[in-house]
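Just one protein chain is left out here, and the rest sit where they should.
Chain naming follows the written order as A and B, and within any one chain the residues start at number 1.
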Amino acid sequence: MKKFEYYKPKSLTEVWELKEKIPNSRFIAGGTDVMVKIKSGLLIPEALISLREVPELKNISVGKNIRIGAGSTITELIENAELQTAIPVLVQAARRIGSLQIRNVATVGGNLGNCSPCADTAPALLVLEARAVVRSDKNTREMPLQDFFTGPGTSCLSAKEILVELIIDIPSPQTKAISMKKGRVQMDLALASVAVLMETDGNFCKKIRVAAGSVAPVPLRLIEVEKFLENTEITEEKIKEAQRIAMESVSPISDVRTTADYRRHLVGVYVKNSIQSLMNGGRHEKRN
Amino acid sequence: MSELKYIGKTIPRPDSGDKAAGKALYIHDLSRPGMLYGKIKFSEHAHAKILNIDISQAQKLPGVMAVVTAYNTPEMRIGFLRDNFILKKDKVRQFRDEVAAVAAISEEIAEEAINLIKVEYEPLPGIFTPEEACKENAILIHENDPQGKPLKSNKVPVLFQHSSGDIEAGKKAAKHIVSGEFSTQWIQQSCMGTAGAIAEFDMNNNLTIWTKTQVPFLAQRDFLGFLPVLGLKEKNVRVIVPTLGGAFGTGLDTHAYEYICILLAYKTGKPVKIVYDRNEEFACLSPRQSSQTKITQGCDENGKLTFREIEVTQDNGAYTSWGATFPSVMLLPATSLYRVPNIKFHANIYYTNNTYCQAMRGYGNPEVNWALETNMDELAELVGMDPYDFRMINCNKSNETTPMGLKVTTCALDKCMESVANKLDWKHSRKQQSKFRGVGMASLFHVGGGGRIYKSDGTGMFLKLDDFGNVYVSHGGVEMGQGLHSVLKLGVAEALGVKPEKVFINQVDTNTCPWDVGTHASRGSFMAGNVTIRTANELRSKIFEHAKTLFPSLAEKNLKSFCKKNPSYEAPKFDIKEASQKGNFDLIDGYLFIKDAPKEPWLQVELGTLLRAIHFREQGTMLSAQAFYDPPNELPDWDKGYGNMSAAYAVGAQGAEVEVDIETGEIKILRMVAVHDVGKVLNPQTLKGQMYGALAQGLGYTLYEQILTKNGKILNPDFRDYKIPTFKEMDFPIDLEFVETNDVAGPWGAKGVGESGLCPTAPAIANAIYNAVGIRVRDLPITPDKVLAALEEKRKQNKK
Partner (left out) sequence: MEGDMKREISFIVNSQQMKLEVEGHLRLIDLIRDQLGLTGTKEGCGEGECGACTVIVDGKSVNACLYPALEIEGKTLITIEGLLEEDNKPSFIQKAFIDNGAVQCGFCSPGMIMSTKALLDKNNDPSDEDIRTALLGNLCRCTGYVQIVDSVKAAAKEVRRKS
C-alpha cells in the first residue's frame, strides 16, 4: 500500500486550508468506508484529511428544529435522548447499521457521504424530509436530502464541499414512523430497506412519506406511493395497491447479495407491513 | 469399571488461558530474525496461456530479495494426483493460479513488487460446470497426465463406487419409489485465523517450516519430496505446528503457498513468511467441495427400504485435492445410513476452471445426507407414513455389518431418533399447531473410530517423566480448537494417575513427536485417548517395577517423619517389603501406594520422590514410555466401495422447528435439538462446544453461506458478502443430549464426534420447512428468494 499523510484539522477553516494545499486529498470521518476502500485498493489517497475533530460538525441539538452534525457518530445519534423522543424512526434505522464497533466510529455524514444506495439512515432521513447543509470555504448550500445523492457512490458535493449537518423540522406530535431493513444475516448491508412516516386521523391519512434504500441507484422517496395514499382513507385494498405501486417505483439490480426480483418484492412487503404496522398503532418492526 | 476421576468431567481446557489472554501465538504472531515477507501473484484469468512473465521491474525494487516464477525455478508437482504445480507454467487453469512470488523485507514492498510483475496472457475458453466439462470436444483443462501421457477428457481419474445386492430386484420389490436431484454449494471453511507459513533453512540445508497444518507428518513427507527438486539430497524437513486459528479441513493438504514459501526461503537463505489476508483466504484457498446428487430410493408397502441408488457428480476445479475424495466418505451414509439391502453408488468428478476444492468438516457426508434424508421424508410421504416412524422401521442396529462391510459395534440410533422426537413433541408438532410452523428431523451415520484412508491410521505417543512427577506428552495430533489438548491432559492424568496440572503437552513437532496420520475424520480424541491409555499403562508398569525395590525405603522415610510429628502414633503391622515385591501398586493423583495395604498417609509415596530415587543413584535412570496405536479398521477397496474403514461409528439425529415467513421467504429457526451417540462423554463442556459449533456451520451451510462465482471468478471473497452465522442467527434454544454406549474400541468408550454435528442439519431444517409450508428447495443454501419462488410454484400448482 502506498504511504500517505494523515491530517487532523481542528476547525473547518483548517480543513479547507488543507484541501487547498492538497487538492487530491480525501476526507475521512469515521473511516468505516474509506479504510475499507484503501485496504482493497479501490482508493489510493495522496493524503487523508480527518473530520473527526472538527467541532463544527459535532453538534446535535433539538430546539426550533433538529440539527444533527454530520460528524456525530451513529452511537451518539442513537444515545441522544432528545432524538430518541423526537425522531425515533431515525434512531431505529441507525441501530441496524453494521455492528457496535462500526457505530461507535461511523458518522451520520459518512453514512450519507459514501452515497451508497444502501445507506441505512437515508430512508428514515428522507421520510423526515431532512435537509442537508453543505459548505465549502466560500459557500453554504442547503438542499433536500434527496438532492444530495446523484448516483451510486456519487454526491452533489464539489471538491471542497463537506456535508456539515442535517436539519429536520420537528415532526408533529401525531407523527408516527417506522423503518425496516433486511440483510442476509443480522449484520449486513441492506438487501432492501424502507421507512414510512404517517400522520393519520383514524383511517384517514393526512400525510405520508415513503422512502426506500438498496433498490435504486440512490435512496429515494416513493412519491407515487405517497400520492396514492395521501389524503385518502386507508383500506386493506389500498395498502395492497400501495405495495404494488412501490414495487413498480423501484429499479433494483441483481448482485452478489440477492436478485432484483427479491429486492423488488421485499420493498413491496415492507411498504405494506410498515403502513399496516403504523395504522395498527405499532412503532416496532414485525421482525427483521 | 472404577469411577473415572477426570474423564467425563467439565474441566476448563488447558489452552484457554493463553488464548483468552491474547498470549497464544498463531502463525500471524510468529516471526524469525531476519525474516522476509512473501507475497504471491495470482492469475487474472480462469483459463489462459501464459505468454510472458516480466519480473524485471519487481526484481529492481529496493527491498526485494527474490522473485520466482515457474520459468526460473524447477518444476514441482503437488496434490495426490500430482496434477498441480506450485508455480504455473505455460497456462493458468483457475483464477487463483500462482504465477509468481516475491520475498521482500516488508509486506508493503512485497505487495508493490507483485504489482510490478507483468504477465501476458492469451485467454482460452473456460469451463465452469461438470456438464460443460464432459461435453464432447470440450477444451481440455489438462492436456496431459503427470506422466506426460495425453488425456482425452476432463474426467478426473478418481473412482469411487459401490454395488451390493441386486439393484434390479430391489427396484422390483419396491412398492413406492422416489427420485430427487439435489445440490450443495461451495462454502468456505472461514477459519478466523487465516492460512500461513514460515519457512527457514539452516546452514545444513535442513528445512524447518511452521505452518497451519492438520497433517504435520504427511506435510513433512510432501515437503521432503520438494527438497530433492531444489537439488537438496538427504536433507530433512521439520514441521512445527503453531496455535491454529481453526482448521476445519483446510490443513489436510499441502498448498502451493507453502512450497512457494520454502522456495523463497531457499533462494534467499532467510526465513520467509507468507500469510493470507482474508481476501486471499477466500479467493485463493480451496473451499469446500460442491456436489450434485441424484438419488432414488424405494420401499415396500410396509415402509422397508428395498433399494437405494445414488449418483454424485462433482466439480473438481482445476487441480485435485481432497475434495475429489469426498465420495470415500459419502459411501458411509450411502451404504450404511439405515438398513438397505440393494445399493448402487457412483461418483464422477470433472476438471473445470473453477477453484479447486479441499476438505471440510463432514467430508461428503453432509452432501449425501442432504439428498438422502430429504428423500427419506419424500418416500415416507408417498407411503403415507410419519417420517419418524419410517426411519425407525429402517433404523440401524448395533452389532451389524452394513453393505459396505462396516462393522457397527455400538449404535443407539433408535434412542437418538426417539429422543429427538420426544424433545420436539413430534406427533403433536407435525400437525402444525401454528400456521407456517413445522418440525423436521434427520439422522447421521459417520466414522467414529478413526478412518483408514491411508495405509496407516495410526498414531504414536511418547510420555516423559521428569524428577518432579511432571509428565510431558509428545503426540502428533493437532489442537485446532476442538479440544484435543483437553483430552490429552485429562486422559494422561486419568490413565497414568497424576493430577492434570502435572501434565504438559509439547508442541507438535515432527522432530520430537511420534508419527500421526493427521487430525481428520473425527479421529483426534479417539486416537489420542487410545494411545494415551496404552502409553500410560506402559509407563505405569515401569514405575511399578522400580517401586518394587524402592518403595519400602521411601515409605519408611515417610513413617519416620510422620512419627516425629505424631509421637503417639502406632503404625499397623504390615510387611512393606513383601507387599512391594508383589508389585501390586496403584498411582492416583501422583501418589503411589500398595493396593491392599492399610490406608495410612505415610504409605503413600509421592511420585516425584520415587522418580528422584530412581534417577539419583548409581546406575540410575529416567522413565519414559511410548506406544503406537493403529486401530482395528481396514483400508477399503475403493473399486468395490467395501471395507470396515473405522473401528466404531458415530450415529445421531437432529431435529428442527422452523417458522417460515411466507412474505419474505425467511426461515426462522425456533429451536434445534441434537441427540448423538458419542460412546462416552470425555468432557461435557468441550463436547457441547463442538456440537454447537458444528450446528452453527450446518446452519450456515443450509441457509446463508455460498461462494458465488462468475466464469471462475469468486464474486464474494470477503465477510461483507460471504455471510456466516452471527450471534443473532444462533439465538434459538439448542437442546443437546449425548447417549453413552461405551464402545469397546473407544478410549473409555468414546467415539469421535467432531464432524457429526453438521451432517444432518440441512435436511432436518428442510424437512421442517416442508412440514411448515409444503415446499422443498433442493439446492443449498435455502435462501429467501428460493423459498418465495417455491411457494409461488406451489400456489400455481394448487390452482391447476
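FYI, a contact is a pair of C-beta atoms (placed from the backbone, for glycine too) under 8 Å apart; a residue touches a chain by one contact, two chains touch by 3 or more.
Because the structure is predicted, anything quoted here is derived from the model rather than measured.
All shown chains touched by the missing chain in the whole complex, by label: A, B.
Contact with the chain not shown here comes from a single listed residue; of B:Val229, B:Ile576, B:Met730 or B:Ala789, that residue is B:Met730.
The hidden chain makes contact, of the residues A:Val62, A:Val105, A:Ile170 or A:Ile239, with A:Val105. In the complete complex, the hidden chain is touched by one of B:Gly17, B:Gly231 or B:Gly620, namely B:Gly17. The chain that is not drawn here is touched, among residues B:Leu244, B:Ala283 or B:Ala536, by B:Leu244.
Those residues of subunit B that touch the chain absent from the view are 10, 12-13, 15-26, 28-29, 189-194, 243-248, 277-278, 480-483, 685-686, 688-689, 691-697, 718-720, 724-728, 730-731, 734. The set of subunit A residues touching the chain not shown comprises 1-9, 14, 17-18, 28, 30-32, 35-36, 39-40, 47-48, 50, 52, 75, 98-102, 104-105, 186-187.
Keep this in mind: only the chains that are shown with their structure count from here on.
Mean C-alpha position of subunit A lies 45 Å from that of subunit B.
Within the complex, the subunit B residues that touch subunit A are 108, 111, 279, 661, 663-666, 668, 704, 708, 715-716, 720-721, 723-729, 783-785, 788.
For subunit A in complex with subunit B, the residues that touch the partner chain are 1, 3, 40, 182-189, 256-259, 261-262, 265-266, 269, 273, 287-288.
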